[in-house]
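The other protein chains are all here in position, but one chain of the complex has been omitted.
We just call them A, B and C in the order they show up, numbering each chain from 1.
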Amino acid sequence: MTRNNEKNNVWMTTKRIETLVDGIFAIAMTLIVLSIDLPVINGQVTDPVIWQYISNLSQQLFIYAFSFILLASFWKAHHQQFFFIKRFDSNLIWLNVIWLMFIALVPFSTNFVSTYGSHLPAMLFFNLNMLFIGIFYILNWTYIYRKNYFIKEISFEQLNMMRKMNLVLPITALIAIVITFISPTLSPFSYFLIFILKRSFKRGLI
Amino acid sequence: MTRNNEKNNVWMTTKRIETLVDGIFAIAMTLIVLSIDLPVINGQVTDPVIWQYISNLSQQLFIYAFSFILLASFWKAHHQQFFFIKRFDSNLIWLNVIWLMFIALVPFSTNFVSTYGSHLPAMLFFNLNMLFIGIFYILNWTYIYRKNYFIKEISFEQLNMMRKMNLVLPITALIAIVITFISPTLSPFSYFLIFILKRSFKRGLI
Amino acid sequence: MTRNNEKNNVWMTTKRIETLVDGIFAIAMTLIVLSIDLPVINGQVTDPVIWQYISNLSQQLFIYAFSFILLASFWKAHHQQFFFIKRFDSNLIWLNVIWLMFIALVPFSTNFVSTYGSHLPAMLFFNLNMLFIGIFYILNWTYIYRKNYFIKEISFEQLNMMRKMNLVLPITALIAIVITFISPTLSPFSYFLIFILKRSFKRGLI
Partner (left out) sequence: MTRNNEKNNVWMTTKRIETLVDGIFAIAMTLIVLSIDLPVINGQVTDPVIWQYISNLSQQLFIYAFSFILLASFWKAHHQQFFFIKRFDSNLIWLNVIWLMFIALVPFSTNFVSTYGSHLPAMLFFNLNMLFIGIFYILNWTYIYRKNYFIKEISFEQLNMMRKMNLVLPITALIAIVITFISPTLSPFSYFLIFILKRSFKRGLI
């Protein structure tokens, strides 16, 4: 069974799935710009009315920048992981596809939060989206590790570092979920922890 | 004529059409997220109103996940097929383009079903879209087979397996079409047969 | 001056512009699906109402398929051309960018015609878009030819064939423009001439 399976899988290369991953990230990162609404101005269009709109825009621009940078950090982590993979199989493709499904959902979640972000359910939806991205990334990593698909050149320190790094997003998402119940508007700020935690891990502080 | 044609076709490589295929899949898979409607709330926006919206959202999220995974499975099958192709010609490009035309239609079909999915005509439209994807995939395969464009290294078992696999989608789409006339809402579930049938074929059960 | 220019242009490879071209084509081909309008049904949603909508949909689906196949044929021609190019310069990039600008305009033209296609101005806009795509493609080709950027291996017959082929689109677009003034609805059918003319050229009938 396994041998037969292997024979059927010779066509699978990491390059293939990478093209799809890069494409979906590029599109998702560009589509979130659609979450910024163009003002629909009823009545006379005057400069003060547009200024008023621009000042209201600040929250939407913040959420745009925020989602863009989060997606970029997931893309970066994925590329780092793929550099160390020597093999691929059908199950791993499906784990990646489900992970991508939650990545491609981010433009909707961002739009949702961009419009109703001060309300608990919208923010909770966004944070759960992040949590599932984190969980499927860990499942991905665990599968590669268990199946011994990492290249031999990878060191124990690198594996250990990656294991720690993978925990950062789900932990942060869980903290964000807890904060959502206290203050939905404040909850996105908890994602800044990602950068603080990653930096601390790299410097060996934690 | 054939020789002249061959000379004119030296520029055609599978790599070229692959880039277009990967691009269209990445975009179609990301565009279906637009089929999930952001709530337009008239009157006061309160948490219970948004909760209500999220609970109504479940059907749209199911259809999103469903279309995403179907598209991913078509992409996977296409890549597997292309791994075994040694040559390409103008007719094959056009067969691929028409196939891609039905792939790129999926975000519309998904949106249609996402909005009017409980109604027979919308679900029928979606299922016919899937049927045409399946039919053009078979035409594609048959053309490659007849023209002897598969690489020599491909075994009889692999060809046989691919022939069986290619039948899975059209059969499932036909079953879904029949079920649509009984219950439109239940018809998408018939696509789970794809995974059951493919697994059975691989294990040699059928 | 020329030498200095050449030295500054070593970084330019056809691969680079190809990635952008492939990306823009994949996106434009997928975006035209947005020209198909989802029905906005006021009043009760019943099966007969949706059937009515689907029968009205036929024109929009025809225009979708039509634009998709036209774009695919431009993409194919571009790839064929690039296979024979050995060098590239800054002017050529700009000629390509302007050509791409008219390619990326196709989803709008398609949407315009899809909504107001029975009216002369909308159809004229679409046909002018096609005419400009054809003109800039010829300018592109002429520049490459004059600057001697084609590979040595290209034969006189191939150059001659390409020169003839390049005339097909502008001629067809001009015919379509004339027909628009007689019957806007019939004018898109003139593009079927593209395939008839190309086939005749290939077989040496014209």
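We adopt the following convention: a residue touches a chain if its C-beta (ideal position, glycine included) is under 8 Å from a C-beta of that chain, and two chains touch if they have at least 3 such contacts.
It should be emphasised that the depicted structure is a prediction, and the values quoted were computed from it without experimental measurement.
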- [ ] Write down which of C:Ile41, C:Ile69, C:Ile85 or C:Leu120 is the residue touching the left-out chain.
- [x] C:Leu120
Task: Residue, one of C:Met101, C:Ile151, C:Val178 or C:Ile196, that touches the chain absent here - done: C:Met101
- [ ] With the full complex in mind, choose from C:Gln60, C:Asn111 or C:Asn127 the residue touching the hidden chain.
- [x] C:Asn111
Task: Touching residues (missing chain, whole complex) on chain C - done: 1, 5, 8, 10-12, 16, 19-20, 22-24, 26-28, 31, 93-94, 97-98, 100-101, 104-105, 107-108, 111-112, 115-116, 119-122, 125
Task: Residues of chain A (touch criterion as defined above) contacting the omitted chain - done: 19, 22-23, 25-27, 29-33, 36, 38-39, 41, 45-47, 50-51, 53-54, 64-65, 68-69, 72, 75-76, 79-80, 83-84, 158, 161, 202-203
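By our rule, only the chains that are shown with their structure count from here on.
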Open item on the list: Regarding the chain B and chain C pair, does the interface count as same (over half of residue numbers shared) or different (under half shared)?
Closed with: different
- [ ] Name the chain with the Cα centroid closest to the overall protein Cα centroid.
- [x] B
Task: Centre-to-centre distance between chain C and chain B (centres being mean Cα positions), rounded to whole Å - done: 25
Open item on the list: Averaging over Cα atoms per chain, report the distance between chain A and chain C in Å.
Closed with: 36
- [ ] Check each residue of chain B and list the ones that touch at least two other chains.
- [x] 19, 22-23, 26-27, 31
